[in-house]
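The complex appears here minus one protein chain, its other protein chains still in place.
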Amino acid sequence: MRTIGFKLIRLVIVVLVVTFICFWLLKLSPEDLVDKIIPVGSEAAKNKMRSDIGLNDGFFVQYWHWLSHFFTGNLGYSYLSETGRTPVGESVRQSLPISLELMLGAQILALVVAIPFGVVTAYRAGSKFDGASNSVAFGMLALPSYVLGFVLLLYVGAKWKLLPTAAPAIDSFSLNPLDNWRYMLMPVISLAVGQIAIYMRLLRSDMIATLQEDFVTTAKSKGIPDRRVLFRHALRPSSLTLLTVAGLNVGALIGGALVIEQVFSIPGIGSKLAQSILTNQLVAVQSYVAVIAIFYVVLNFFVDIAYSYLDPRIRHARAAA
Amino acid sequence: MPEQPRSETEDIVRSLATDERRRDVPPDEASLYLAAAEAGAAPHEGAARERLGLGAWLALIWLGALITAALLAPWLPIPDPKNDKAAPALFSHGPTLAHLFGLDGIGRDVFSQTIWAARNSLFIGFVSIVIGFLIGGMFGLLGGYFRGRTGAVLGGTTDILLAFPPLVLALTIVAVFDQGLLQVTIALAIVSIPILARITRASTLTWSDREFVLAARAQGGKHPRLMFREILPNVLPAMFSIALLGIAVVIVAEGGLAILGAGVGPGTLTWGTMIAAGQSELRTAPHIVLFPCVMIFLTVLSLNYVGDVVRKRFDVRESGL
Partner (left out) sequence: MSWFRRTTTEQPAGSQTSTRFPEAPLDGSLLDVRDVKTHFRTGRGLVRAVDGVTLSLERGRTLGVVGESGSGKTVLSRSIMGLLPKHNVERSGSIRFEGHELIGASNDQLRHLWGTQMAMVFQDPMTSLNPVMKIGSQITEPLLYHLDISRDYAHETAVALLESVGIPEPERRMKQYPHEMSGGMRQRVMIAIAIACGPKLLFADEPTTALDVTVQAQILDLLQAQQHERFMAMILVTHDLGVVAGRADDIAVMYAGQIVERAPTEVLFSNTKMPYTEALMHSIPKLGDPSHTRLTTIGGRPPNLIQPPKGCRFSPRCPYAQPKCFEEEPPLVSSDAPSHEFRCWYPVGTPEGAAALARNQAALSNGSG
């Protein structure tokens, strides 16, 4: 329990530092923020906006205001014109679930494919099947998700017309995975392929080491089937490594998801972010980035906790300490 | 997560300790072979000195041809990628004998574009990884060598940078500082610093405990001498193989940034901007997107392959990654 307390304190510190960097990065902008956000506009309107965003206050006062607004759900605005603006918080609420669905789908697909392949190739290490799987995985590793995305879009979508090539706008995009799977299938596959290769190769090398452990021979000598030896005895210790890497990999997954959303016009947070960059809505960019970074930090926190719970050795070492 | 390298050394230390404990049990030579055979492969020593396979040659030839073409682009007998007067009209068409990769929407030669784009894509990949290694490698070397307060401070700094998903951080930097070749290169260099620092640190940690380093220290070796003469030469092969993989990752990331609208900008040719520009015409003129995609894939594949060969040659432990 004490260690969870320490981890929580560290989490809070990291979140504070991350938000601070998000805030500070914007201050580094060589141009005037407001000139960038609304390039055409009267000086009066620009001045009003400066005071709205709080640009006239001191640095730390600004940070404090931004931070307190951020955590009370006020993520600032996208400015369409001098007067028109849309709240970023609202758009995060709409788009974040879609991005999460995309990433979760890709992660699940990747693990569902990679685990059996990793286990079987380790079990049959050196066989033709192992060699072929490894070559395919090596190729998949070099295939950027957006490249696969374009190929799928072109063939499965445009040429063979099996799946729709563009998702509807956010207002009519259903959040129910049973309704929207037709839009999500190709993006999920594109995103999963690289992850499959990573997980498979990792699990394979880890399993090969585990299969040499004495306790695997013990399990075999009990006369239980190989399948049970593999999945019940050998996979569990190896899956801990897989979990850590899956956690660390979320960073790459987030990056991939942003790009893939753009490729398939999925109205997730990546598309929103790209749109904001395109229109120089730096306040919105700042909020989106902070949301994504906090999500990433918190997720890694949970992976860390889960890790110590899955490995009884760590759990007990902690309890004893 | 952040503690990973440290716990890895702890593992090594622990395994050494158990080895010590088990040393009074004479290891049965035959059971070593048993274990080796269990691993599915015969233990073959000379493996590291094996000759280069066909794959490695193909990869090297591809990279060599690409780099040569990219360097010599201004003198190559290819049409001007920006304004092809020989083009008959302002329309795109697929590959023909005259234009191997076809023409784009305003009648420019796609083949010569990919060659010119290779210049910039490779520049970004190479320069950002070199910068990343100069700074991150130094961080890692110092952090791994001085375990005390210096190590903690350097580790903390890299941890903070690692709290951002890499692509998101790069994206933010480009969004704030505007598009451009230099901005993208620096953004990707900054993103690679913490990752490369961590890898170098892990590698340094394992080497700085080796007996020959301890022996040099016992003989009164000074810190810089130990770091640069004893440890660095051993860490370098690992760094080199990581650098090759890093260049591949950066080339892919540049494409992602371009698709998200935070690339080098429309004026500069890279594979990423070619893809981003051709994206809207994917259905009518797929070759504009697909050829740079193929270039990225083949280049990344080759870099990964050569990196893998280097890693195997110098027996770089995969766990260090």
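Letters A and B name the chains as they come in the text, with residue numbers starting at 1 for each one.
Simple rule for what comes next: contacts are C-beta pairs under 8 Å (C-beta built on N, C-alpha and C of every residue); 3 or more make two chains touch, one makes a residue touch a chain.
Not measured: the values here are computed from a predicted model.
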Completion exercise
Where A:62, A:217, A:265 or A:308 are the choices, the one touching the absent chain is A:217
Fill in the blank from the handout: Across A:39, A:126, A:164 or A:177, the one contacting the chain not displayed is A:126
Exercise for the section: Return the single residue from A:159, A:182 or A:232 that touches the missing chain. Expected result: A:232
Practice task
Determine which one of A:73, A:131, A:164 or A:312 touches the chain that has been left out.
Solution key: A:312
Problem - Contacts of chain A with the absent chain, listed as residue ranges - result: 126, 213-215, 217-228, 232-233, 236-237, 310-313, 316
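We adopt the following convention: only the chains that are shown with their structure count from here on.
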Fill in the blank from the handout: chain A and chain B have mean C-alpha positions lying a whole-number Å distance apart equal to 21
Fill in the blank from the handout: Seen from chain B, its contact residues with chain A in the complex are 1, 4, 35, 38-41, 159-160, 162-168, 171-173, 175-178, 248, 252-253, 255-256, 259-262, 275, 279, 282-283, 286, 289-290, 293, 296-297, 300-301, 304-305, 308, 318
Completion exercise
Counting only contacts in the complex, chain A reaches chain B at residues 14, 17-18, 21-22, 25-26, 28-31, 124-126, 138-139, 141-144, 146-147, 150-151, 153-154, 158, 165, 205, 208, 211-212, 244, 247-248, 250-252, 254-256, 258-259, 262-263, 270, 273-274, 277-278, 282, 285-286, 289, 292-293, 296-297, 300, 303-304
